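Here the complex is missing a single protein chain, while all its other protein chains stay put.
Showing chain A:
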Amino acid sequence: MLVPIFTLKLNHKINPRMVTIGKFDGVHPCLTAATQAGKVFIHNPHTRGQRPVAHRLSQSTQDSDISLLNINQAVTCLTAGLLGPNTTGDTLLVGSQTNLLAYDVHDNADIFYREVSDGANAIVLGKLGNIPTPLAIIGGNCALQGFDYEGNDHFWTVTGDNVRSLVLCDFTGDGKNELLVGSEDFDIRVFKEDELVSEMTENETVTSLCHMHGSRFGYALANGTVGVYDRTARYWRIKSKNHAMSIHAFDLNADGVVELITGWSNGKIDARSDRTGEVIFKDNLSASVAGVVEGDYRLDGQQQLICTSVEGEVRGYLPASKDLKGNLMDSSAEQDLIRELSQRRQNLLLELRNYEENAKVCLIKTNSGMGVIPANTQLQTALSVRPASEVQKAHVELSISTPNETIIRAVLIFAEGIFEGESHVVHPSVQNLSGCIRVPITPPKDIPVDLHIKAFVGGKTSTQFHVFEITRQLPRFSMYDITADSSAAPPTGWVTFSINDRPQRVVMWLNQNFLLPEGVDSPDATFNSLRGGGLLSISMASNGQITLRTDDIDLAGDLVQSLATFLAIEDLSAEADFPRYFEELRTTLTEVDEFHSVHQKLTAAMADHSNYIRNMLVQAEDARLMGDITTMKKRYRELYDLNRDLINEYKIRSNNHNALLVCLKSVNQAIQRAGRLRVGKPKNQVISACRDAIKSNNVNALFRIMRAGTAPSRG
């Protein structure tokens, strides 16, 4: 049984996921974590009583090993590592909703302090692609930005939604690091510098990523899933009712291969084999885990796994010694083996008994409470598109029926990403039992989904039912109803591109990705979007030019990406126009300007007010010392009013800031959307050209790029 080699109580709360270890003087590793009140604490037990106190750093009065760093803003992420070329030790990087601070703890000085308007939700430090210097890469609202040690941004790109997790690893195996980005739209994206190389769709917000070895990496989702990918293939995953707070790769059983260490919200820590997900070790902290890191904390040349809880508990584990033989748990392997084998034997015996009893019943045909059904009962399932009616919204209908007098007591559908939880249940009341159940399904996003259906089939009065398990796939674009004629106004938005493929291939794509009752045989089709997005029409000219008409730029992007994947197109440029969307974007851009100017005005007003306060306070205290109580009261009353004004202004400022963030996010999303209408190189060109246009504040050029797909020639 593996036991912790050290346990500490730090008496400071630790914000989840904001824990790191840095060797700030180049030698001694220090546990560094964000705590309450906009502070970061640095735990340095190695050099007691020889630290100067100045600038941001102050000694904690509760614990002499801890220094506190005042950030004065809610910390959102932090990391430590080598950033600059000539520093003695690691640089501490602290991100907040508006700023990024690079700080030299050893010299007690700021290296740079940059405003980042998109916020910093996640941070990673390291080398990316061919960029020569290490970068501090932050992920914010739909944007990624990388800074070097001087605070210059060498890397910028956009992604589909708010970034929640980042990791650098050599995904493609070319010897250079790629950036893996997990975001709130459930995707893990892989960037080779600013080129998107891969995209894996998960079914919840990706909260953590960690590099295991080679091209293998671990991930954690907001719904309690953790797992391991090797490139784009998922090796294994497990789901718990608790949330994975932090994941880390560490070789705990000393077999030369790292395990995935997960810290859970209930305080549990487990180590799982990277190949199978089998638990090889577990332990419990008393409170939710805040972060899992590694470092040589005892300075004895061995790396320890260090787990921290939100209440400030820290435990360190050494990799298992050889004589534990990889058996880290407190149970005997042989007992477990025997138990497992016996369990399997028991299961087989029970199954066998089921068949025997079944055969007996077949012979004598008595009817007891077993829920007897005809042996040839088979469930029929059908998927169809149902347009909106008076009583029901538009939906995809899954109908399940039995061929005989048996009834379906309940239907459980397990599917990812289309229900609120992971399952949907239909349970008719006793009066409404029948052999047919219709389940309305409304997938919120255009993703292909496997529906794992479990239907309980039996008689009306049975207490035991047969469980039929069926899996059906819902195609990606299932919420589109093919319509023959249309009185609705044709869509104004369109995107057009050329492909070198036969129309039959496009027809195949249509049949595979849409729910079509009879199938189609020409690549021209018109659909009605059940989500209320109006019409969608697809047409293909004889020269291979495809035009998609819809007002929904997201849908257009999804269709282009899906078609390109199906036809294995690597690079695809396109022309497009979405007048309505572009108009909205134009308004947003003007709003951004307005919010910026309001922001400046408010900041100036705040500075004025703080001057007043200073004066007023001096005057009030003067009056008190002079014994002039009336004036003092007056001054303090004024001070109180001023304070109230300041609070109000703060509220306005924060509202303004939030509105600004929303706008900036939608601008970033617009760039991402324009990119998604193209594939490969043209896509990256569009994104970087858009970025340049926004930097130079050239709105017209921005729209030209979005339409034409290339930067207009400068001149």
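The rule is simple: a contact is a pair of C-beta atoms (placed from the backbone, for glycine too) under 8 Å apart; a residue touches a chain by one contact, two chains touch by 3 or more; residues count from 1.
Keep in mind that, in the parts below, contacts and distances are computed from a predicted model.
J.: I want to check something: the complex is missing a chain, and I'd like its UniProt protein name from "small monomeric GTPase", "Large ribosomal subunit protein eL14", "Trafficking protein particle complex subunit" or "Bardet-Biedl syndrome 7 protein homolog".
T.: According to UniProt, the chain not displayed is called "Bardet-Biedl syndrome 7 protein homolog".
J.: Which residue, A:Ala109, A:Leu299 or A:Val425, contacts the hidden chain when the whole complex is considered?
T.: In the complete complex, the chain left out is touched by residue A:Val425.
J.: Just name the one of A:Val27, A:Ala233, A:Leu299 or A:Leu337 that touches the chain not displayed here.
T.: The one listed residue touching the chain not shown is A:Leu337.
J.: Where the complex has a chain not shown, which of A:Ala109, A:Leu352 or A:Cys436 is the residue touching it?
T.: A:Leu352
J.: Touching the hidden chain in the full complex, which residues of chain A are there? Just list them.
T.: Touch set of chain A with respect to the missing chain: 12-13, 35-37, 39, 60-62, 68, 224, 239-241, 266, 323-325, 327, 332-335, 337-339, 341-359, 361-362, 365, 368-378, 409-410, 412, 414, 419-429, 431-432, 454, 456, 463-469.
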